[in-house]
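Removed from the display is one protein chain of the complex; every other protein chain stays in position.
As written, the chain order gives the labels A and B, with residue 1 at the start of each chain.
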Amino acid sequence: MALLEVTNLKQHFTTKKGFLGEKTIVKAVDGVSITIDEGKTLGVVGESGCGKSSLGRSILRLVEPTEGSIKFEGEEIVGMSAKRMKELRKEMQIVFQDPYASLNPRRTVRQILEAPLIIHGVGDKRERKELIENLSGKIGLRKEQLSNYPHEFSGGQRQRIGIARALALNPKLIIADEPVSALDVSVQSQVLNLMLELQQEMNLSYMFISHDLSVVQHISDKVAVMYLGKIVEIADVGKVYDTPMHPYTQALLSALPVPDPTRVRSRIILQGDLPSPSNPPTGCTFHTRCPMATKECAEIVPPLEEKAPGHFAACIHV
Amino acid sequence: MDALRFIGKRLLLMIPILIGISILTFAISNTIPGDPARLILGPKATPEGLEALREDMGLNDPLYVQYGNYMAGIFQGDLGKSTYSQRPVVDDLLRYSPATFELTMFAMFITLVVGIPFGVISASRKDRIADQFTRIFALIGVAMPAFWLGLLLLLFFYLKLGVLPGSGRLDGGMSPPEYITGMYTVDALLTGNWPVLYAAVMHMILPGITLAAVTVGMITRMTRSSMLTVLQSDYIRTAFAKGAPENRVLYGHALRNGIMPVITLLGMAFGHALGGSVLVEAVFSWPGLGQYAVNAINYLDFPAVMGVTLLIAVMFIIVNLIVDTLYFFIDPRLKHN
Partner (left out) sequence: MVRRVTSSPLTMLGLFIVLIILIAALFAPAIATHSPTEVDLVSKLEAPSAEHYFGTDEVGRDIYSRIVYGTRISLRIGLLVVLIAFPIGTILGAIAGYAGGRIDQVIMRITDIFLSFPGIILAMSIAAALGPSIDNVMLALAATWWPWYTRIVRSSVMSIKHSEFIEASRALGANPFRILFKEVIPNSIAPATIQASLDLGFVILSAAGLSFIGLGAQPPSPEWGAMLSNSREILREAWWAATFPGLAILFTVLGFNLLGDGLNDLMDPKQR
């Protein structure tokens, strides 16, 4: 059984415009199904605005999903009671993109790390102190630094603190929403390696959301590619990167620098901008920018199908 | 069309506010300590007499019924009877409000004529003598207890120099102009009654300046800071660089944009002047709403106090509506949005 099983998840937002309130519906996540196995990492890639962050927040019910099912260890969490949900929050945590915005600037690191323990009534004061010190050791923070405020740390250190906070309750699943995109490249790898070490040590599962394909390749077991709220391709990392099927995936990968100069990959330039999710194109939502688009693409919504063993893509031309 | 829609929308939004105001004033009326029936009948009242009067006044009804009666009264122009003047409060309000309105408008006139140029000059001479002077002047203006300034002006210009009249709206023995608006200056102008017009203006100078002191400070500061932002913008610097005359750039181009935040502040300044009129009228024995309210307070004349409160709140709301509409017509961005 998968640790997390998401089926046909939808996250629609209604925005009101103007005095009379003409409503528009933004389908940030539009029928996504994924699974994450214990100790494994699912990478989710896509351009900004494709709904990958909404997917992560929806799974944690930071925003209430509009439709669909989210099962954690077989237990349905959509519509779950607040009390049970609170308990489950110990099992699934989130690491945010911006280490400058994700830590309360008015609390010390100790207070930040103690908060999860207090909220869930873990241990007494002394036990909590021990737990926090133990935790800070894991992320390479000295004991004395615990009484400092977030602004006294570098971006990389802050992101480690964010990770430590997520780990404080010994969760099984971490949703990491662009955890390294705000960091310098040199610091990125440190944080990624830390995440990999912790995964080994604590048998963590990750959902790793990023727009950076090389980072995702480095850390993931499986990769899902999102476009306008839908998954267009999903498979093991090797399959997606070596034999991408969907034209969108191919376009994204063609922009990556090629390590082996003998393998010539012609760069595919996507036409136009990402369409507005409040007014997505008909049929295959990618057809407005797709180099392979034909007339049918504007009419038929392509289902996500298993085109090769374990390799799913949503395109009628594959 | 757009403008009509905008104003219609604002009028709709006024309704809940007006209802809220009526509830709040009703709630305040109901906090009066003591029993109104006993207040009327005096200490010798019998329990039966008290009970009968309470029943008669509707004091035994549930609160919402009392509120309903209160609202029904307001809609029929009935705000109760002033225990001091023994007249219906509405009649008193009608009699006293033109004087307050006239004084407040005069103060707003001074505010605009002084405040905006001061703000512009201050901004265009940033950190120079004129700016320093204006800033200190505005700072003191905002911190000034208006009623105290009134006393000082009275002391100097009336008692010491005797160049300006110190109280009332007209010289003693002078009869007011024919009633048209109730505002003496306007009525005197309309009827061509020059001696009365002169006296009315002279009488308004001291209370007008007193009332305007604070609002001049507010408007000067806002104009200055808004103009400073505008003057740093590229198109103004371009205009200067092209050698356009300074005054044309300042008052033509820059002020047109710099005035927007000032306009939003106008409604608030007007409200401040209306509120301040209560104190200033007391200083200059200006027979307006403020003077009426202060007398009412001293005679524990509660219906009168509530009448003034309600009227001033409604005036304030209407002025804000006018300011919003003005803003709508001046700011082209709002029309297309």
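Definition applied: a residue touches a chain if its C-beta (ideal position, glycine included) is under 8 Å from a C-beta of that chain, and two chains touch if they have at least 3 such contacts.
Please read these numbers as outputs of a predicted model, since none were measured by experiment.
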Among B:L11, B:L24 or B:I330, residue touching the chain not depicted: B:L24
Which of B:L93, B:L170, B:A199 or B:A293 contacts the chain that the document leaves out: B:A293
Among B:Y67, B:Y84, B:F133 or B:F147, residue touching the chain not depicted: B:F147
Sites on chain A contacted by the missing partner chain, in the whole complex: 57, 60, 62, 85-87, 89-90, 93-94, 96-98, 101-107, 115-116, 119-120, 162, 165, 169
For chain B, the residues touching the chain missing from this view: 16-17, 20-21, 23-25, 28-29, 31-33, 139-140, 142-149, 151-152, 154-155, 159, 225, 228, 271-272, 274-276, 278-279, 282-283, 293-294, 296-298, 302, 305-306, 308-309, 312-313, 316-317, 320
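The criterion applied here is as follows: only the chains that are shown with their structure count from here on.
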Chain A and chain B: spacing of chain centres that average the CA atoms, whole Å: 57
